[in-house]
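Entry: chain A
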Amino acid sequence: MPRSAHRSHRAAGLGAIALLTLSACSPSGSGSSSGSGGEDVSGTVTVFAAASLKEGFTELGERFERKHPGARVTFNFSGSDSLAAGINNGAPADVFAAASARTMRLVTDEGHTAGSPGTFVRNRLQIATEPGNPHRIDSLRDLTAPGLKVVLCDRTVPCGAAARTALTAAGVGLTPASYEQDVRSALTKVELKEADAAVVYRTDVRAAGDKVEGVEFPESAEAVNDYPIARLENAPNPSAAKAFVELVRSEEGRKVLGEAGFLKP
Partner candidate 1 sequence: MTTGREAPPKARPRSPGRGVPLALLVPALVGLAFLLVPLLALLLRAPWRSLPEQLASPEVWQALRLSLFCATAATALSLVVGVPLAWLLARTDFPGRGLVRALVTLPLVLPPVVGGVALLLALGRNGVVGQWLDAWFGVTLPFTTAGVVLAETFVAMPFLVISVEGTLRAADPRFEEAAATLGASRFTAFRRVTLPLIAPGIAAGAVLAWARALGEFGATITFAGNFPGRTQTMPLAVYLALQNDPAAAIALSLVLLAVSIAVLAGLRDHWMRTV
Partner candidate 2 sequence: MPKIPETLPGPAGAVPGPAPEGLDARLVVDRGTFRLDVALTAAPGDVVALLGPNGAGKTTALRALAGLAPLTAGHLRLDGAELHRTPPESRPVGVVFQDYLLFPHLTALDNVAFGPRCRGAGKAEARARAAAWLDRMGLAEHAGTRPRHLSGGQAQRVALARALATHPRLLLLDEPLAALDARTRLEVRAQLRRHLAAFEAVAVLVTHDPLDAMVLADRLVVVERGRIVQEGTPSDIARHPRTGYIAQLVGLNLYRGQADGHTVRLDAGPAVSTTEDLSGPAFVAFPPGAVTLYRDRPTGSSARNLWRCAVAGLETHGDQIRAELTGELSLAADLTTVAAAELDLRPGAPVWAAVKATQTHAYPA
């Protein structure tokens, strides 16, 4: 990850505390700034994006560079929370694409976004099972079958919070084997057959290829994740930032992201 925590002389600790205290406060007037509509898209545009966007955004980055030969895109893919903390602590980013409205709000509340963020894709949960679904899991309730080892994401990470919402909506009380720290490790447990199933995002199932199989379930509609994107107030390269956001939100952008498993907003 190239430049997530540069210019950190404002003390990371302070930022971390500020994150907690200020996010609880009422949202102040968000940065209303010039969206300079210049045409010269060149130089480097730095995009901070949720880790789940890696596949689609990498593809879009290449397309962007083909469209604008003078421009280069560098990505910092990581958890949305740490990206938000980085931006709030002065990391020099142009664009922020978060995996939840909550994490985007951490940045808008600080006044670091230019204009209001917009949702560009959505994500839904799926049940990831071993290939061929040997335990015949068709619903959330099937996960409670005795002897079945299920892993969820921890509630502190988005996929865990979403799974909780879905399980509550389904009225299913599930005790998992583990609350994993992120989607990746939840999927790993299924891929290694240590767990029989995991509740993760459909994009994650798609990214895992044929090592797991995805099972849709209706309650996932209750826990749809919006992915907001925004230009940043202190963007070193505002015109390129604008152009990149436009590409992401275009029909072409949605198509690319759709192939990665994302749903249209």
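Candidate selection criterion: all candidates are chains of the complex that A comes from, given by their letters.
The rule is short, and it goes like this: contacts are C-beta pairs under 8 Å (C-beta built on N, C-alpha and C of every residue); 3 or more make two chains touch, one makes a residue touch a chain; residues count from 1.
It should be emphasised that the depicted structure is a prediction, and the values quoted were computed from it without experimental measurement.
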> In the complex, what candidate makes contact with chain A, out of 1 or 2?
Replying inline: 1
>> Quick check on the complex: what are the chain A residues that touch candidate 1?
In response: 11, 13-14, 16-17, 19-20, 79, 81, 149, 151, 154, 156-157, 176-181, 185, 188-189, 192-194
